[in-house]
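Of the protein chains in this complex, one is absent; all others appear in place.
Our next item is subunit A:
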Amino acid sequence: MLIQGVLGWQPVSELPRRSMGLITLPVIRRMAVCGGTHGNELTGVYLVPELERQRREKGDTLWPVPVTTVLSNPRAVKECKRYVNKDLNRCFTSAILSSPVTDTTPYEVQRAQELNSMLGPKGTADATDIICDLHNTTANMGLTVISYSHTNWVIMHIYKYLQARLTDPRTWLLDSTCINCFSSVEKITKVPVRLILLNIPICDAYSLESVAKHGISLEVGPQPHGVVRADIFNVMKEGVNVVLDWIQHFNSGKVIEGAEVDVFMFEKSVDYPRDTETQNPLAVIHPQLQDQDFCLLQRGDPLFLTFSGETVGYDEEEPLHPFFINEAAYYEKGIAFHLARKKTLVIPNIQAKND
């Protein structure tokens, strides 16, 4: 039973629950790693030049495919700010990418169009195969993969592989790039790895990685903006290495076995309770919710603590999973946290074919 993978949304109920047959997909030929899409999310800002240094030292054969390294928003990086005029990672909808550039066009819109020329164009056969866009969050999200399509089998398999490799601390010691990092085992901690899927058709997808045929954001936290933590850096570095390992594995032509995977489907956002006149928040994330990303919220569970000491509870019928809890950059977007529904999906066996 062969099913062509499509970019776009299909109701989960249409997917058969049993393991599917083999799906053949084109080999991966080109990849891009982007850092500094938000100029104050420092892991990517420092990992991109480190990858470039590795390439200068060890040559092009270091990686299984050519890897383009990009500092996405150099002006924001220079100022160590999220953005200069407008959030770059909201500028990649088809509409914005094709809008005419004038004197008043924000810097990030122009940059998005440059990046689209460099790595895309989005939606065409010339687009780069894989983009890994590196991000940090102040939320306690471990390593979270964010993407748009649950039927993009390359992405689903990369996620599955990341989860297997990064949640087993023993594999860290076997990876030579990390052998210098840890002088003893106790500093290696398991990193939870999860996948968030956004229910948006690709033309409306607004983030940088949507330019590629298979785009993922790697979001690692918690890390304050403007800070680079070694433990978070090492997780991200290992994550990128694991993605490259997967590409090598996939391109070798072996059958990569499918499985059931748990994913989180974005459902909606929740804002802080606000003063109706001033719009200032009236409450803070409740201490019992703070740092509990991906827990299960049941009716009555505490969400917010007002400044006058009252608890605001979760009052929905359906239990959902919160994430991006207390992300610094989302205060101005009116988001205290997002909510997701957890689903188990079946991903098929896949195999690379040369065309």
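Points worth noting:
FYI, a residue touches a chain if its C-beta (ideal position, glycine included) is under 8 Å from a C-beta of that chain, and two chains touch if they have at least 3 such contacts; residues count from 1.
Definition applied: contacts and distances are computed from a predicted model.
Hidden from the displayed complex is a chain whose UniProt protein name, among "Aspartoacylase", "Phospholipid-transporting ATPase", "Pyridoxal kinase" or "Exosome complex component RRP45", is "Aspartoacylase".
Looking at A:Val33, A:Val193, A:Val240 or A:Ile285, the residue that reaches the missing chain in the full complex is A:Ile285. Of the candidate positions A:Gly21, A:Gly226, A:Gly253 or A:Gly334, contact with the unshown chain belongs to A:Gly226. In the complete assembly, the contact with the undisplayed chain comes from A:Arg53, out of A:Arg53, A:Lys268 or A:Lys353. Among A:Thr37, A:Thr138, A:Gln163 or A:Gln292, only A:Thr138 touches the chain that is left out of the view.
Contact between subunit A and the absent chain runs through residues 46-47, 49-50, 53-54, 80, 138, 177-183, 187, 222-231, 233-234, 280-281, 284-287, 290, 305, 307, 326, 328-329, 331-332.
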